[in-house]
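Now for chain A:
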Amino acid sequence: MLHINGLVCRYGKVEALKGVTLSIGQGQLVALIGANGAGKSTTLRAISGILPSAAGRITFDGHDITKCSAREILSKGIAHCPEGRRVFPDMTVDENLDMGAYLRSDRREIAADRERIFGMFPRLAERRHQVAGTLSGGEQQMLAIGRAIMSKPRLMMFDEPSLGLAPNIVEQVFSIIDSIRKSGTTVLMVEQNAYSALEMCDYAYLLETGSIVLSGSGKDLIDDEHVRSAYLGG
Partner candidate 1 sequence: MTELLQHIVNTLILGSTYALLGIGLTLIFGIMRVVNFAHGELYSFGAYALYFVGVMLGLNFFVALIVAVVLGCFAGALIEVVLLRPMRGADIDTTMLVMIGAMIVMQNGEQFVWGGVAKSVSTPFPELPLVIGSISVSWLRLFVFCAALALIGVSYLLINRTKLGKAMRATFQDRDAASLMGVNIQFIYMATFAIGSSLAAAAGALLGPVYVISPQMGNLASLKAFAIVILGGLGSIGGATIGGFLLALAEELGAGYVSSGYRDAMGFLIIIVVLLFKPTGLFARAERIG
Partner candidate 2 sequence: TGAAAQTIKIGVNEPLTGPFAASGTYVVNGAKIAADEINAKGGLLGRKIELVIEDNKSNPTEAAAVAEKLITGDKVPVIMGAWGSSLTLAVMPKLMEYKVPMVVETSSSSKITTSGNSYIFRISPPSSVEATEFKSIMPSLGIKKADFLVINNDWGRGSAEDFGKIMKAQNIQVGLVEIMDQAAQDMSAQLAKIKATDSDTIMVTTAVEQLTLVLKQAAALGITKRIVTTGGSQNPDQLIEQAGAAANGSMHLTTFAPWYPDKTPNPAATKYFLGEWKKRGYAIAGATESFRGYDGIRTIANAIQRAGKAEPAAITDALWTTDFPGLNGQIKFQKQGPTGKESGQSMPNLYLIKIENEKIILSGS
């Protein structure tokens, strides 16, 4: 469904991605792991169109989306739950969720989805009229995930969704992701919690200093010696 070929991205003169090639099949859950600064977030940014790529090609359902704007990419069905929460700080929880459904116009469905999200994260329901900037870190993370789900994409990209969440919520988030995948949505996930990510994914890529160095099923990677020592704590 999504193919990336030889993707190169730069920040100023620094080459953060040096020709990344990967692909994701329809309905798959793919994990992208790698050390700090490897370029995982950069890859997601390039796919969702908020970062221009210097070279390479990204196709989605056979269409070239390399040069598309973020808006076009979202309307084609790719949503991105960014690193570092990025909630709208001066807007309330409710308004943030509204923004998630910005491109949708099915009012009734939107309302139902919103309630579903409040069902997943009761904490957010308690805080629905609070401005997002004053939420705790974990609450903001829940909001960011909820907001991304609101856009009802066909490909959902999560950048470290478990960041800053309490263990019970982490569990819940992983099960939400699992159920998203089960409902037919394709998922691309970047996770530092590599063990859990590798356990649940269909396929995984390992990114190191801007290049893919290893790929395979989650199980393959868990068993890999290098992965074990560098990412799973030995």
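Brief remarks follow.
One rule holds in what follows: a contact is a pair of C-beta atoms (placed from the backbone, for glycine too) under 8 Å apart; a residue touches a chain by one contact, two chains touch by 3 or more; residues count from 1.
The candidates were selected such that all candidates are chains of the complex that A comes from, given by their letters.
Predicted, not measured: the structure shown is a model, and the values here were computed from it.
Touching chain A in this complex, out of the candidates 1 or 2, is candidate 1. Those residues of chain A that touch candidate 1 in the complex are listed here as 48-50, 69-71, 74-75, 79-80, 82, 86-91, 95, 98-100, 102-103, 131, 133-134, 147, 151.
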